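Let me begin by presenting the structure, written as structure tokens, before commenting on it.
All protein chains but one are shown in place.
All chains are identified by letter, namely A and B, in their written order; residue positions are counted from 1 within each chain.
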Amino acid sequence: MSRLPTMEFDGVIVGGGGAGMRAGLQLAQSGLKTAVISKVFPTRSHTVSAQGGITCAIGSDDPDDDWRWHMYDTVKGSDYIGDQDAIEYMCSVGPEAVYELEHMGLPFTRTESGRIYQRPFGGQSKDYGKGGQASRTCAAEDRTGHALLHTLYQNNLKAGTTFLNEWFAIDLVLNQDGEVCGLVALEIESGEVVFVKSRATVLATGGAGRIYATTTNALMNTGDGVGMALRAGFPVQDIEMWQFHPTGIHQAGVLVTEGCRGEGGYLVNKDGERFMERYAPTAKDLAGRDVVARSMILEIMDGRGVGEDADHVLLKLDHLGEDTLRKRLPGIIELSKTFAHVDPAREPIPVVPTCHYMMGGVPTNIHGQALTQGVDGADRVVGGLYAIGEVACVSVHGANRLGGNSLLDLVVFGRAAGIHIEEAMRQGIDRRGPGEEDLARATARLERWNGSSSGESVADLKRELQRLMLVNFNVFRSGENMRSSIGELAELRERIARAHLADKSRVFNTARLEALELDNLLEVAEATAIVAEARTESRGAHARNDYTERDDDNWLCHSIYFAPDKRVGKRSVNFTPQTMEPFNPTERSY
Amino acid sequence: MAHPCPRRGGGGGTGDLALVTNVASFGRSGLADFVLQRVSAVVVGLYALCLLGFFVTAAPVDHAALADFFESLPMRVFTTLAVVSLAAHAWIGMWTIGTDYIRRHYFGAGHTVYLAIYLIVCIGLISVYVLWPLSVVWTVP
Partner (left out) sequence: MQISLYRFDPDTDESPRMDSLELDLPEGRDLMVLDVLELLKAEDSSIAYRRSCREGVCGSDGINMNGRNGLACITPVSEAAPRGKLTLRPLPGLPVVRDLVVDMSQFYRQYEKIEPWLVNDTAPPARERLQSPEDREKLNGLYECILCACCSTACPSFWWNPDKFVGPAGLLQAYRFLADSRDTATAERLAALEDPFSVFRCRGIMNCVSVCPKGLNPTRAIGKIRTMLLSQGI
């Protein structure tokens, strides 16, 4: 390939969601030459779909609230494989990050005293689990993600961030020292391929829920950052941990916020029984998401599901009254009417656990710097590469994320990465540029698709992959099914390598994008399958039929996965917060 | 709804219109135009009512009655005010229509010339409609 056109920036952020734009804002305000690359116009990023809120101990609902209580809940929610230094950082810095958002203009719902409204959310307690349910999730009605994303975009406009909108990142570019010195990207409208050179490259590409046939995730959540990292030889961590949100609308997969249960809604089975009282006597419907999702599936498997196929349960909201619903959950009324043909003020909403969030991702430290393992098994910082938001695994979510913690993760670590890059630039970074072969490696898969002349279609292969993952890597997983899936995925890899891109046109070619996305979906799916099979225990969102118990002796650790040799390793969990004693693993009940 | 334009850039590119349009506007203030248009409408409305009243009550309506009616100083002033209001109202309206339709998209690169011609014609016509009635009202003994 001939020399690519080149653009050069101090910092390049791949992804225009909440994390990417928070980092972009930090960098732009510091005067660094910053670009945010996004495959969609930034306000179309998936953060926009976040509904319920951003959990943070700002003490509006309860003036005695303490970030340490939030930290305890998060550690417990993670089933003890969340890194406690990172969780400590997130929960303690959180209030500052949330106040900043408010100062930027985020239209939070207000209390009578004019402070930010906080609602109850799952897994949130007072006084280290002893003081009952906490209301800690700061909300802008049930459109918090929308409000947050638009506010961040607006402030990036103000700060003068350069946006490369509707550009698709193909692969990272490494120099001869194995450092990341930028990426190769495709301008979707013109079809032009460009080398975007940068001294710091930040992956903020979000999740990959589209490896499943039904998911609450947007159609574009295809794990592009995970794919890029794995192909570049960098590992992913805890990638087997996929959160199934208890309340996705039956069949449509559209999310219904946990805030519904926070506001007093609850789940019922076909007998009208509030079954969560049996599974989680204290927290009931506001237990951890993994717990609620499993309980729902058990109800359905026991024949107490609702509907012709008895394949879902119901979320009851009508007792809250139309006024409360309209005031607190107006978006849910809209979505239920559109996608379930149900007015929640009158009838319950049919719901089923639906793939929602990727707890795993590129391992990072609390500054967002991507980590890999040296030959001695010790952590090593990857030069030039950062990861933030859902694509990253800091890890603050461990084996199960709490509701409202994802938005907090985005802004806290987006900000932290920005601050760190700013500091690093001040000290001066000089990286070698790439050679021809380094660039060629980054464009190889694009060349492969462009050169394909026959083979299976992207749409068919994608459908097959999504179906396979949905059936075999759902709320409950069996060793046997996972083992056979690994074989099928290896076969799929062969088939995708020979698949055909029929449309090779230049301008706004979305078929080409979907082909490139399929490569990424495959990377995520295969990593998920191999690590899920390897983790021989049940923890958090990873529930196995053949290993039903948590195994702290062998698996109180992160999994780590390298794609080139399909190798699964282990990495220790951080139990050393800076300002307090760690929370040690105990039995997790709600 | 209108057809989308098939080619890039076909919808915009009216930057050089700004000079003509801004100069042509009253004081370059949309607010002033907005207020003027409404105040002038009220004046013209009242004047129309006044005329209606005359035509209903005066019988027969002949030249003598008309001359008599328009002869008084208050009526001459009112008529002048109404004519000027009508002119202002028409000018704002015609200018708005012109700047809506006479654009590069429909008229090509020379659209500003067309717009200028259109506005000059409007000014000419409006001038006639102002000067003619005023000359009648103020010259009849």
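Points to keep in mind about this one:
Criterion: a residue touches a chain if its C-beta (ideal position, glycine included) is under 8 Å from a C-beta of that chain, and two chains touch if they have at least 3 such contacts.
None of these values were measured; they are calculated from a predicted model.
When the whole complex is considered, the residue among B:Phe54, B:Phe69, B:Tyr101 or B:Tyr118 that touches the unshown chain is B:Tyr101. Among A:Arg22, A:Arg119 or A:His146, only A:His146 touches the chain left out of the display.
One of A:Ser457, A:Ser484 or A:Ser589 touches the chain omitted from the figure, and that residue is A:Ser457. Contact with the undisplayed chain is limited, among A:Leu157, A:Met301 or A:Met580, to A:Leu157.
Considering the full assembly, A:Ser505 is the residue among A:Ser454, A:Ser505 or A:Thr579 that touches the omitted chain. For chain B, the list of residues touching the undisplayed chain reads 1-15, 18, 21-22, 25, 28-31, 33-35, 96, 99-101, 103.
Seen from chain A, the chain kept out of the figure touches residues 40-41, 43-46, 48-49, 58, 98-99, 102-105, 107-116, 140-141, 143, 146-147, 150, 154-155, 157-158, 189, 218-220, 252, 254-255, 331, 334-335, 338-339, 457-459, 502-503, 505-511, 514.
Rule of thumb we're sticking to: only the chains that are shown with their structure count from here on.
Here the spacing of chain A and chain B, counted between their Cα centres, is 61 Å.
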